[in-house]
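Removed from the display is one protein chain of the complex; every other protein chain stays in position.
So that you can tell them apart, the chains are marked A and B in the order they are listed, and the count of residues begins at 1 in each.
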Amino acid sequence: MKILICVKQVPDMESRFKPDNAGVWFSDTDLAFRMNEYDEYAVEQAVQLREQLGDAADLTVLSIGPDRIVEALKKALAMGCDRAVHIQDPAAALKDPWQIAAIIAAFAKDKGFDLIFTGLQSQDRGSAQVGVTVAERLGFACTTTLVGFAFADGVITAKRELEGGVKGVVKLRTPALVTCQLGLNVPRYPTLPNIMKSKKKELVTIPVADLLHEEALAVTARFYPPAKKGGGIVLEGDVGDMAEKLIAILKEKTNVLR
Amino acid sequence: MKALLICEYREGKLLDSSFELFGFAAQLGGETALLLVGAEAQLPAYGGPLYLADAAECGEYNPDLHKQLILQAVAKENPDYIVFVHSSYGWDLAPRVAARLKAAQVSEVIGLTDGGFEVGCCNAKMRRTVKPTTAQAVLTIQAGAFPAQQPGGTPQIQRLVAEGGNGMEFVGYEPAEAKDVDLTRAEVIVSAGRGVGKKENVPVIAALARALGGELGASRPVVDAGWVEHSHQVGTTGQTVSPKLYVACGISGAIQHLAGMKKADFIVAINKDKDAPIGEIADVLVVADVLQFVPALTAKVAR
Partner (left out) sequence: MEATREIYWNVGHGVVWPMYLFAIVAIGICAWGFWLRLPVYRLGKPLNRLDQLPRRVALMVRTMLSQSQVLRVLEPGCLHALFFWGFGLLFVGTLLIMAQADFSQPLLGVVFLKGAFYELYSLVLDVAGLAALLMLGGLLVRRFFGKPAGLETIRDDYVVHALLFAILMTGFVAEGVRMSASELALNPELARFSPVGKLVGQLFLGLSAAELSLAHKLLWWVHFILAMGFIAAIPFTKLRHIFATSANYLFADLGPKGGIVTINLEDESIEQFGAAKVADLTWKDIFDADACTSCKRCQDRCPAWNTEKPLSPMKVVQQIGEVAFGRPDASLCETVTEDVLWACTTCRACQEICPADIEHVNKIIEMRRNLTLMEGAFPGDEVRTAINNFEVNGNPFGLAYAARGDWSDGLPVQLMAQDPDVDILYFVGCYASFDKRNQDVAKNFVRICSAAGIRVGILGKEEKCCGEPPRKLGNEYLYQQMAQENIKIIKGYGVKKIVTSCPHCCNTLGRDYQDLGFDVPVEHYTTYIDRLLAEKRLTLKPEQFEFTYHDSCYVGRYLDIFEEPRKVLQAAGGRLTEMDKSGYDSFCCSAGGGRILAEEKLGSRINVARVGMAHATGAPLLVSNCPFCLTMFEDGIKTGGCEGELRVRDLAEIVAERLTI
């Protein structure tokens, strides 16, 4: 069973984001990068599936981006993937989801993958489009938002997380693509022997130009911080007045009260 | 300008979030059409064209089939925008439609801005303005970002049928687990700190949590003292949370606590001490005695 896992390297969300020179995405300065959290669940699920299937499974992890993303690939290898594919693209951040999906689909097209795992979305872009679009391009069955996954006899039983904690259970046949929600499993911490082994695993680099033949369908015109939400309002004085003021602020700035 | 709005239907009910589509469409302006895979018994009061497919036949979750239904409606209406709610239904279905139409998709729109759509990114810390370059575009709107509206009227129903689906079988729903607390998924958390004084005062804080539809959280000293169960602890030695609203009651803001809740979208701190560290990250700092202020707030929220 050939399995592909698509991962993205994203900045840590604690970072201070500053627009780049063009003002359309963040500047890399002072950012700490890590594997997209959703993708860690995808990798873990794939590795668990391999543990279930034994050597019959073969795990390829793929990521698109500049050289720094190799760190994310290495982590996936240390977690248990067999080989890594780095689609080298220093300008990956400027591609829209359609193009990213096109790159992945172009890579996966003739490889005979039975199952593709992706995160539900990336923490930085958050569009939740790439996985489903890849499936659509490849003609794979697809379901999203997994919080449960089981595989037996070529059939995936997926548990989707719906709003309000309700779950929807779906069965689908391979070839399939699933997108993973937080909490699907507990991503493992790579053991030191596996970290050592991963250093010897195959890492293929492919220039993005070999795979991308699509124009962007959407462009980012501007990247900017939100208007200050409240900027540290301090309320002092009468308790009743303060309560009224606070409720007004909550109504204006959050959608919790209405 | 025309928008095809895709309503959502689950477990035999039209979801309330669908009405936010009208609120969005109103801001967008222009004509609208509606599509619902649901049941005739439950239709929104809406005076425009409504494409209806029977959920009993097409399934409530059968994205391939639903995609085909939407494509049929798109062919008839030729809308500029096909609009979904950004939900487990919307984000699952929208990219399939967009891919078929080779249309741009803009996800989780929170506003309209100079010819583009405003979307959040980087964990809501930043914003992007996204502009589709295609004639048609698929949009998903953030739940809660646009006001729900009841347009009124009687829909002109046009029935749709489709067959197929690519071998996906919807098995059924599982109800939400009646778990004690899962603060990591809570949208609102109201936390008690040492400032509440004693165990007997914790219900005051819990009442505010209930009034706001949220969960009770607590700082480590409160949990250590046995006032609140450990499953409610927020902080590096408890749970790391990211609610839409976090209300810290009588919490000074030790680093362990701050690290566990700083990802909240909006932070309200209620503290006697104006200089408490929590004030530095709070969006609103209410300088007051927790036991005076919280009941007053609870009463006004409940009203």
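Following the convention adopted for this analysis, contacts are C-beta pairs under 8 Å (C-beta built on N, C-alpha and C of every residue); 3 or more make two chains touch, one makes a residue touch a chain.
The model shown is predicted, which means the values in this text are computed figures rather than measured ones.
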Absent-chain contact - pick from B:Gly38, B:Pro79 or B:Gly253: B:Gly253
Missing-chain contact, candidates B:Gly23, B:Pro147, B:Pro277 or B:Pro295, resolves to B:Pro277
Counting contacts across the full complex, list the positions on chain A that touch the omitted chain. 12, 14-16, 30-34, 188-193, 195-196
Where the unshown chain meets chain B, residue by residue: 194, 220-221, 224-225, 230, 233, 236-238, 240, 253-256, 258-259, 277, 280
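One rule holds for everything that comes next: only the chains that are shown with their structure count from here on.
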If you average the CA atoms of chain A and of chain B, how many Å lie between those two points? 20
Given the complex, residues on chain A that touch chain B span 11, 13-14, 17, 24, 26, 96-98, 101, 120-121, 123-129, 132-133, 136-137, 139, 141-145, 157, 159-173, 183, 215-226, 229-236, 239-240, 242-244, 246-247, 249-250, 253-257
Across the complex, what residues on chain B touch chain A? 10-11, 17, 61, 63, 86-89, 91-92, 94-96, 98-100, 102-108, 114, 116, 119-134, 137, 143-145, 166-177, 184-185, 187-188, 212-214, 244-245, 262-263, 265-266, 268, 274, 279-280, 282-288, 292-293, 296-297, 299-301
